[in-house]
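Every protein chain of the complex appears in place save one, which is left out.
To keep things simple, chains are lettered A and B as they appear, and every chain counts its residues starting from 1.
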Amino acid sequence: MIPPLLYAASAICAVGLFLLLRQPTGKARLGATILGLAGLAWLLVQGVQASGAVGFDPQVALMSLAVAMATAAAVRVITTTRPVFAALYFVLVVVAGAVAYLVMGAEFMAFSLIIVYAGAILITYMFVLMLAQQAPDAGGPSVAYDRVAREPAAAVLCGFVLLAALASVVGDVRVNQQPAAMTEARANAAAWNRMRGMPELVQERITAELAAAGKDPMGWSPAGGLEVAQDGRTAMMPVTLADGTRHETVLKAADLPVNSTSLGWELVTSYPGSLELAGVILLMAMLGAVVLARRQTDMAEDDRRAAAGLSRTNVEDADLAGDRA
Amino acid sequence: MNPIDPQLPPGDPLVMLGLLASAILFAVGIVGFLSRRNMITMFLCTELMFQGAGLAMISYGRQHMDLSGQVFVIFILTVAAAEAALALGLVVLLYRRKETLSAEAWKELAES
Partner (left out) sequence: MIAAPAMLSSVLALAEGPLDAHAAPELRWAGLALLLPLVSGVLCLFCGWMKVRSKLPAALTIAALGGAFATILRLQGAVGETPVVINLFDWISWTWGDGSRFHGFTANVDLYIDRLTIFWMLFVTGLGTLIALYASEYMESDVGKGYTRFFGAVSIFLFAMGCLVMGGNLVMLYLGWEGVGLASYLLIGYYFTKPEAVAAAKKAFIVNRIGDLGLALALFLIWQCYGTVEYAALWKAIEAAPASSEWTAQAIPWLLMLGAFGKSAQLPLYVWLPDAMEGPTPVSALIHAATMVTAGVYLIARMFPLFIVNPDALAAVAWVGGLTALLAATIGMAQYDMKRIWAYSTISQLGYMFLGLGVGTTFGASYHVFTHAFFKALLFLTAGAVMHGFAGQLDIRKLSGLLKVPGFRLVSLLAVLGCFWLAAFPFTAAFFSKDEILVSAFTAKDERVHVLGWIGLVVAALTAYYTFRVGFRVFFGPVKYEPGDEHHGHDGHDDHAHGSHGASAAHGGHGHHGEFHPHGPRWAIRVPLVLIAVGAILAGWPSYRTMLNHDEPNWVKTQIAQSSAYQGVAADSHGSHDDHAAAATAAGADQAHADHGHLVLGMDAHTAVGRLGSLACIAGILVSLYLHLINRGAADALRRTLMGSIATRWIVVGAERKWLVDEFYDWVIRLPLRVIANILGAIDDLLLDAGIVNGIGALPAAFGRLFRPLYGGVVQGYAVTMAGGVALVAAWVIWIWLRGAN
């Protein structure tokens, strides 16, 4: 990515967002939207170009669509003046983000995202909105104080300096990446290693391979460990068949565990402590939410003692009495 | 800061787009947090920033073909959920105090 162009695109996006934050009406709003989308498109095109890929790829097209949708929805989140709409647009952001996750091969996280965010968190937001919603006043569909953004210029400036900075890193990802083959080999080695911890899966896969190879799939026993090939794309495992012959079973990449299996394995094997901590955090958040949401009384300590039928401490009065004496 | 050497192997356009989208979401989240007055919208904006962070995790995980990125998204979700619970509890509390959701109703940090 060429930095000046990148900054120019960021600046165009910034101007568009700024104009939208000013709550324009009619044609101006349309123009601002077009301007912002144009800046966004330019930014995305630059990103795709920078990756060095050529030709049309449906995955890239889908990803681009998801990204555009997420961005547009995010902008609507912050430009709409009605919190309910903002929450709904945020659901759209989450969905678009889930699409991007899917395209990038994180199926489990995509669905988790939808379930946790769109399903749980956003519902909480809705409840709170209902609890705390103020009646719209006469001026329009929203509450007066949030009809116009505050200090949009400073906000947009901050946001887009950050965007430009982050985007310049994005442009250099390719420069700093390791050779794809090496990365792949290492990743596959890790995947095969994970598979070693799943003997039942290995047994299932070998049985399937033996059946596919026309051997007797029943009554075999392992004759050695899983040997990963040099490039990591295949792994070999010697087995003794039921007839006593020895066979080198070859497992292919497709035989590796699926995303959710691997992820669960990784989570419990590599990050058990973090997992426990996450549980504690959630528990504490629950307790905190309960404490915070409790209805507060306006009574002071002494009044409450009195209400409970206890004697007053009268600390303050005693001090005053001492002063008077 | 130089044009990328064409000799380099091509990168993954999905990673690029994912990272760009994460940066954009994060920036938009900041802009929203700074410019909206409604506290609920402000917290939605922090969720936007969480979204950006998660997307960046997934993208980098794909680039390095490592599952840690996705694992971290799980933790991000956890923290986001906890934050949402607490923050919304606080919002309800603050709303009870002043009968408004405007962040500008709270100016105790001002010197005078």
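By our rule, a contact is a pair of C-beta atoms (placed from the backbone, for glycine too) under 8 Å apart; a residue touches a chain by one contact, two chains touch by 3 or more.
A quick note: this is a predicted structure, and the numbers were derived from the prediction, not measured.
Within the full complex, the chain left out of the display contacts the shown chains A, B.
Screening B:Met16, B:Ile30, B:Leu55 or B:Leu86 for touch with the missing chain picks out B:Ile30. Looking at A:Ala8, A:Ala38 or A:Leu157, the residue that reaches the missing chain in the full complex is A:Leu157. Residue-wise, the contact with the chain that is not shown comes from A:Ser168, picked out of A:Thr124, A:Ser168 or A:Ser274.
Touch with the hidden chain on the side of subunit B covers residues 1-2, 30, 33-35, 42, 103-104, 106-111.
Residues 150-151, 154-155, 157-159, 161-162, 164-166, 168-169, 172, 175-176 of subunit A touch the missing chain (whole complex, contact as defined above).
In this text, only the chains that are shown with their structure count from here on.
Our note on geometry: subunit A versus subunit B, Cα centroid distance of 9 Å, whole angstroms. The residues of subunit A lying in touch with subunit B in their complex are 1-3, 13, 17, 21, 40, 43-44, 47-48, 50-54, 57, 59-60, 63-64, 66-67, 70-71, 74-75, 77-78, 83, 86-87, 90, 93-94, 97, 100-101, 103-106, 108-109, 112-113, 116-117, 120-121, 124-125, 128-129, 131-132, 134, 143, 145-146, 149-152, 154-156, 158-160, 162-163, 166-171, 173-175, 177, 179-180, 183-184, 186-187, 190, 259, 262-263, 266-267, 270-271, 274, 278, 281-282, 284-286, 288-289, 291-293, 295-296. The residues of subunit B lying in touch with subunit A in their complex are 1, 3-6, 8-38, 40-41, 43-45, 47-48, 51, 54-55, 58-59, 61-68, 70-71, 73-75, 77-86, 88-93, 95-96, 99-102, 104.
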